[in-house]
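Beneath this line is the structure, given in structure tokens, with notes to follow.
Apart from one protein chain that is not included, each protein chain of the complex appears where it belongs.
Read from first to last, the chains carry the letters A and B; within each, the first residue is number 1.
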Amino acid sequence: MPVLTLLTDFGLADYYVAAVKGTVLRLAPGATIVDVSHEVAAGDRLAGAFLLAAAVPWFPDGTVHLAVVDPGVGSSRRILAARLAAPVTGWAVLPDNGLLTLLLDRGHVGEIRSVERDDLFLPGPGSTFHGRDRFAPVAAFLLRGEDAAALGPAIDDPVRLPIEPPRRAGDGVDGVDGRVVHIDRYGNLVTDIPASWLEDGSCAEIAGRTVERRATHYAEIPPGEAAMLPGSLGTIELSLRGDDLARRWKVHRGARVRISRTGPRETA
Amino acid sequence: MPVLTLLTDFGLADYYVAAVKGTVLRLAPGATIVDVSHEVAAGDRLAGAFLLAAAVPWFPDGTVHLAVVDPGVGSSRRILAARLAAPVTGWAVLPDNGLLTLLLDRGHVGEIRSVERDDLFLPGPGSTFHGRDRFAPVAAFLLRGEDAAALGPAIDDPVRLPIEPPRRAGDGVDGVDGRVVHIDRYGNLVTDIPASWLEDGSCAEIAGRTVERRATHYAEIPPGEAAMLPGSLGTIELSLRGDDLARRWKVHRGARVRISRTGPRETA
Partner (left out) sequence: MPVLTLLTDFGLADYYVAAVKGTVLRLAPGATIVDVSHEVAAGDRLAGAFLLAAAVPWFPDGTVHLAVVDPGVGSSRRILAARLAAPVTGWAVLPDNGLLTLLLDRGHVGEIRSVERDDLFLPGPGSTFHGRDRFAPVAAFLLRGEDAAALGPAIDDPVRLPIEPPRRAGDGVDGVDGRVVHIDRYGNLVTDIPASWLEDGSCAEIAGRTVERRATHYAEIPPGEAAMLPGSLGTIELSLRGDDLARRWKVHRGARVRISRTGPRETA
């Protein structure tokens, strides 16, 4: 029985996560279930898309990833089962609301099915908990190794979130232009700028400040100083040694990060 | 080996949850353990009773549900093993302090045993952690499929929390009278009023406000508006689109909800 991962905005104080897991275990006995996170902010599809794409590559081939950040629950939005093609095989089961965007952008997705098998769905009370009544049965179906083609028609128009990719010289910018796509527990800023784009002598501008220092790991940064590092997802990370950079510098997700070779420019 | 669920007020920052799980895995190797929640407020038996009753129906037959919200730990309060009869089979293992109330009220409980097998209990240090030293061994006993009759005598007087059921016309009220029994992560108000009691044209009064709108799912509610919905437990839920209703309207668990057919009444 393959592994199931679970990523939601349900939090850990309600019965919601347990009801999904119980349903999966009823329909796919013996499944190994791993939580990715349930602390996605309510309805934050962008955060869900980021965490899903961050977690997928590290799981065994064949893993089924169930992601339920679903403000449109109960509406006519589609339920998707997306075959993962690279770098690992498996499935993502999720609402068609953009959660798949980053996996799509990275070329990790093969065929996508729109699930139209009402007979699989459970007649749970109400229409507000598809995680339990619809997504869990679909995940269990795939965990049991049943034929995904039977879930519904292949589609090629999944909803995508409008995510602006980072740009560099040649893309019409001077230097490199990217964004903070995640702030982690330590207050490190994870950007979308590939670490391989960083050239010697360049510095980062963020929130009106300039970071010139480079490091390969946190302990190498002098206390109280900030630096750029190649982060755990292959992108540039900004970190403040011994402190929470995001809180200290008041940086939010989405903040623009500029990298230039010629020293800091004025920031408006 | 059946599934074990775990519901406590231990939080996730201490070693307590792990010590219970380790003990279960020592005594019932191979058990699949699922967390319901560990975020029950310290000693809040009513919240524990709600979450337990909410989670139980979704698990496989034979699941053992261990619930430890136990301010009386170490005292002479009994330890109960309650056979679950409907809608799914299994066991609830818990202190005799009212945690079983809602499962009892719903007719989900068959025989109840008072556990009096000192030989099963572990001689852990102190008398403050029966979750580890007493409840876990009892849960492991049931997980191993041993004979529950050997745990102790059947009892018929479990402690019940004084939970007032919702009332409707015929129960001496005009319209329907119920309460908020849970506030979920999104700020939705879960009431104890069966969704089937809702009649056409009726409206809800809560915290001095009136809700007339009906919906079947959240996305159907206009932004900034509130509505009544049939929730995931079969009861009426109140939700404010795009906001946390409980916080915005300052509603707490236990708040009274009135439903009338004849338009809003004055609320004192």
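Everything that follows uses one rule, which is that a residue touches a chain if its C-beta (ideal position, glycine included) is under 8 Å from a C-beta of that chain, and two chains touch if they have at least 3 such contacts.
Just so you know, these numbers come straight off a predicted model, no measurement behind them.
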Inset, instruction - Pick out which of A:12, A:27, A:112 or A:226 touches the chain that's been left out of the picture. - result: A:12
Inset, instruction - Could you tell me which of B:25, B:85, B:173 or B:195 touches the chain that is not displayed? - result: B:25
Legend entry - Per the touch definition above, residue among A:13, A:28 or A:51 touching the missing chain: A:51
Inset, instruction - Mind listing the subunit B residues that contact the chain we can't see here? - result: 9-19, 21-23, 25-26, 29-30, 33, 42, 71-75, 124-129, 132
Inset, instruction - Please give every residue of subunit A in contact with the chain that is not shown. - result: 3, 5, 12, 32, 34-40, 51, 54-55, 58-60, 63, 182, 184-186, 195, 216-220, 229-234, 237
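To be clear about the criterion, only the chains that are shown with their structure count from here on.
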Inset, instruction - List the centre-to-centre spacing of subunit A and subunit B in whole Å, with centres computed as mean CA coordinates. - result: 32
